[in-house]
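Of the protein chains in this complex, all but one are displayed in their positions.
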Amino acid sequence: MTDSGGKNGAARFAERLGERVYAMVLDLGAIFTLFVQVLSWIVRPPSEFRNIVKQMEEVGVRSLPVVLVTAAFTGMVLALQSYSGFQRFGATSFVGSVVALSITRELGPVFAGLMVSGRVGASMAAELGTMKVTEQIDALVTLATNPVKYLVVPRVVAATIVLPILVVFADLLGILGGYFVSVYLLGANPYVYIAKTYQYLEFKDIYTGLIKASVFGMLIALISCHHGFVAQGGAEGVGRATTRAVVASSMIVLISDYFMTSFMF
Amino acid sequence: MSREARVGIFVLLGLIVLTYFTFRVSKWGLIAEKGYRLTVDFDTASGLEPKSDVKMAGVPIGKVEEIQLVANRARLVLRIRPEIGIPIDSVGTIQTQGLLGEKYVEILPGKDVQRNLPAGGRVANTQSPTNLDDMVRKLSAIGDDVKKFTESLSDTFGTEEGKKALGDILRDVRATTATLRSVVTGNEQRFDRILANVDRLSADLSDMSSTNKEDVRVTIANLRAFSHTLKTETPGLVRKLEKMSEGMGGLDNTLAAAGNVMAKIDRGEGTLGKLVNDNTAHTALTDTLDGINRFVRKTDQLKAFIDYRLEWQERPSEFKHYVNLRLQPAADKYYSIGVVDDPRGKFSSSTSTVTVNGAPTTVTEEKFDDKLKISALIARRFSGFTVKGGVIESTGGLGLDYELLKDRLTIGADAYDFTRKDLPPHLKLYGNYDIVKNLFVTGGVDDVLATERNLRTLFLGFGIKFADEDIKTVLGAVPIRP
Partner (left out) sequence: MIAIRGLSKRFGKNVVLDGLDLTVPKGKNTVVIGGSGTGKSVLIKCAVGLLRPEAGEILIDGQDILRMDERELVGVRRKFGMLFQGAALFDSMDVGDNVAFALRRLKMHPERHIREVVEEKLSMVGLRDIQRLMPAELSGGMKKRVGLARAIASEPDILLYDEPTTGLDPIMADVINDLIISLRESIGVTSITITHDMASAYKIADQIAMLYKGKIIEVGTPEQIRTTSNPVVAQFVQGRAHGPITDESEEFVRFVHR
């Protein structure tokens, strides 16, 4: 693997870094182009209603168990941790507030986003990647069907709609998990806990979380579809695309979360 | 189940949960606003947030909806539950709850329950929250520490050793008072004469105006005459007093026993000893006293005295105990509160008809019962005189003290219980003499004016008193004032 040009390590490194950055810029451009295409195809007939429903089932209904379990345990561990912390100040009554605010504002959307990245992002990238390398996407084109409209639009729309719904469930389960641990394991007063849960919780906390989740859903679907679309080189290429899709969509969940949080709060 | 059905149920359930949240969350929020608004202005709304509680008598009645700055003051917009009426003269305060200092608005309801504040009205009266919560928190901490301390004390004196030591002390005190009684017996006539002089003196005192220097001079002249009389009239008494000092051997024993206790404390034996010598206790006490200090610094140069005195009274032969706490914020005034265990505290008489030698005779039985009484006095000093007023032995009363011999000798009179049935007011004349700094003897005539019912009695006694410096010494050389 030594370069015949005799470049030194630093130059090679710089070159590789440049290639990586260039590839990232290309990806970014491609994803944005895909986004614009999705927007332009979304409104044109025929409507992809059945496809959207199918993807909603895939992204929403089938992700529900993993999201619920994650959210419940997140709420539980949050209660446990904040309890042991707040005990030192004698402020254990605030555990409910902390759990509710953390879950609705931050952890519900982010964990649901990460779970969906892992589960749905991977399956989208793998499915589209396989279709790509077996020419099924080309086949779609020859059958007078735009692949973006047929494949990407339903996934993006479904993920955008369904992720907030998943987060609503995650919020509920997270709060219930925190309640369960606080009341049954740590002996908190259930009425105080519930009162504190809702005292500082505003509707704004919930809907900003849902907006975040919507954006996460859209980004996850776009990125995963993009990586599926550009897959090449058979099964190995599909595997690579899947990995890239999961990594990229998980990262974008966390990165976009920061920016949205700083804009919205 | 079809795919559409599954997705439909999923979406529907999501919407239901979201709707639930919406209603729970916006109970006092944007969507379903209930109740009416009031405003209240404070100098500072520090620590308050929108959605903080509004309480009346500790019961939540609404929330703080908005906090605005109006003319450099904080204006709170409160939303009060519709069924709650706030009297128009209610007072708004900012209170603290919990150790984290969560603030809330407490409405102290006014008296005018007929008229309530209308919607949009303003709670006009407010109490500034300046340092109040700070102080309350500190005081409660102090209270806890004091409780710990007294528990330790009771532990100490609850031990066999402590009981024995106390028993020794009491035995010695009894011996001492027996000696005192023997001194007094046989001198009634002289005492009567003294009392006559005191009568004259009190008459003079009552004429006296504290602002009239001339009168004061006359009074002092009278007093001089009085002391002269004392000197001439009581050589026998002086002799007896000498004899009494021989009897003081018993007192020595007392002091020796007390000395034993103190030595034990010093060596760290017993709970009190541990308390005094233990570093943690010491630190806790230091903290406590620091807290007290900070509290006390405000009231300038406060001094505190605690005294206990025992009075033996002749008729009926009983012991009367006093415990007093005197707080002296300045040299010319003090506040005193105390508890008195009075053997003649409760008077009851019952009339019964008894047949004696065949003839019915009405016999009236008079009985005194022990009773705890409270004293609380405010006193003010003008040169050598101190005028006192307030509660004396659970009734309204006034008093006058005159201090002689560099304040070591105090003579004075207390008048109280002005509304006694069939009896003149209770007048007590007394003299206190400080033998040493912490030990004094006392004597005088109680209930001077009650001539008929044999209530008038001589009394003698002694007391111990500690200034706060002494308390410091006992508690381990803690500086009360920095």
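In order of appearance the chains are A and B, and numbering begins at 1 in each one.
Following the convention adopted for this analysis, a contact is a pair of C-beta atoms (placed from the backbone, for glycine too) under 8 Å apart; a residue touches a chain by one contact, two chains touch by 3 or more.
Everything quoted here is computed from the prediction, not taken from an experiment.
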Chains on display which the left-out chain touches in the complete complex: A
Identified contact with the non-displayed chain, of A:Val141, A:Ala235 or A:Met264: A:Val141
Selected from A:Thr130, A:Thr160 or A:Ser224 as touching the chain missing from the view: A:Thr130
Where the unshown chain meets chain A, residue by residue: 46, 127, 130-131, 134-136, 138-139, 141-146
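Everything below uses one rule, namely that only the chains that are shown with their structure count from here on.
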Gap in Å, rounded to a whole number, between the CA centres of chain B and chain A: 68
Touch list for chain B against partner chain A, complex: 3-4, 6-7, 10-11, 13-15, 17-18, 21-22, 24-27, 29-31, 51, 98-100
Touching residues on chain A, where the partner in the complex is chain B: 53-54, 56-57, 60-61, 64, 89-91, 93-94, 161-162, 164-166, 168-169, 171-172, 198-203, 205-206, 210
